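Mind having a look at this structure? Questions to follow.
Complex shown without one protein chain; remaining protein chains in place.
For subunit A:
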Amino acid sequence: MTSRIKRAVAVCLPLLLVSLLLSGCWERKELNELAFVLALGLDKAENGYNVTMQVVIPSSISSQNAGGTGGSGVPVVVYNFTVPTVYESLRKFNLISSRSPYLGHIRVLVIGEELAREGVGETLDVIKRSREPRMDFYVMVARKTTAENVLKVLTPLDRLPATKLFSSLDKSYRISSKTVAVTLDQFIEDLLLQGESPVLTGVEVEGDPEAGSEKSNVEQTDPRTKLHYESVAVFRKDKLVGWIDDNLTVGFNYVTDNVTKNTGHFKDETGSLIIIEALTSATSRKVKFIDGEPHIFLSVETLSNVEEVEGADKLDTEAKIRSLEEKTEARTVKRMKDAVEGISKQFNVDIFGFGQSIYRKSPKAWQRLKEQKGEDYLRTLPIHYEASVTINRIGTIDNSFLDEIKE
């Protein structure tokens, strides 16, 4: 009897396995049935949103079909939908395209300034909720223009504008510290955290967007229309409140320990410039309570190189190097101070996350601070700056050859 039961089980188990096949294939999508959306643009429309999708045309990118010259025709097509909700645009997509949109490869999300000023919180839900996109793409704000205009522009070198926007932000952030590279995950996290506000880099269209959408734009050595990053947008909660310039951005990046490389200059005794570049920089942030009040201690350690000497300075003494280091330290501190003070005066928004640091150290102290000072805590928060700069190398020549130039 038991052996018969065993036999019955042995027969039924493989049948259960077969039921797995019922679920099979439901998600199957061939590569040539998909429209890869590389960039998504969100703008404010009168009634809802204006959603722009930049979709790659694979055959024009591949070298295979076009004899190695990099294809013909435009590399991307831009679709535009005016819809009440963002998700609706994905459903409308097939009315004008043969392929279904695939969000798994979004590189950048561009938000129009107008929409950013009104608040983006409820808009981003659909992208965060969808299981297709990976959250590692960058978010940016179209400055003084719409996201649609930004996504229309064709770019040389990187034939895919979305890739250009992604790589350019990635590199500029690392090499100059004049921008901030913020992924959607990070942006949403900053929205959620106590005592921290998000920032996004702004992207500008230089020239006429309509002309930029033509193929002729990339057939010139100096394209008529260009995309470039300019300023950083400061948010209060999910609403854009204003822009900060390059210098404040560098200071901001120093404070938030986001500087990898940064270049700065100051004048020497004779008034000519010396340029020093930070190669690696690390900022440590400590919260200490002095008399029950939270104090922020920022300490920057930087390894630098001398990159350019315009005057006739002699760099072959240690004393000279030491004085350069001191000047650089003073400049770094000034940058951070300017950034903190400038931003708190102008916007009174804690984009540095000081509040969050205090909260992490002591949630009670943060609660008390908020009760005492409300949103204005940043203006009176005592912050102590410290910088330590080491100049590692001064390049392949010691002294400038300026002195030795023949009269």
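The criterion applied here is as follows: contacts are C-beta pairs under 8 Å (C-beta built on N, C-alpha and C of every residue); 3 or more make two chains touch, one makes a residue touch a chain; residues count from 1.
In this text, contacts and distances are computed from a predicted model.
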Problem - Options "Tol-Pal system protein TolB", "Amino acid ABC transporter ATP-binding protein", "Transmembrane protein" or "Spore germination protein": UniProt name of the undisplayed chain - result: "Spore germination protein"
Exercise for the section: Based on the whole complex, identify which of A:R7, A:R134, A:K237 or A:K288 touches the chain you can't see. Expected result: A:R134
Fill in the blank from the handout: Cross-chain touch to the chain not pictured, restricted to A:P58, A:G242, A:G311 or A:G342, is A:P58
Exercise for the section: Considering the whole complex rather than only what is displayed, give the residues of subunit A touching the chain that is not shown. Expected result: 20-21, 23-25, 27-32, 34, 36, 38, 56, 58-59, 61-62, 64-65, 102, 104-105, 107, 132-134, 160, 163
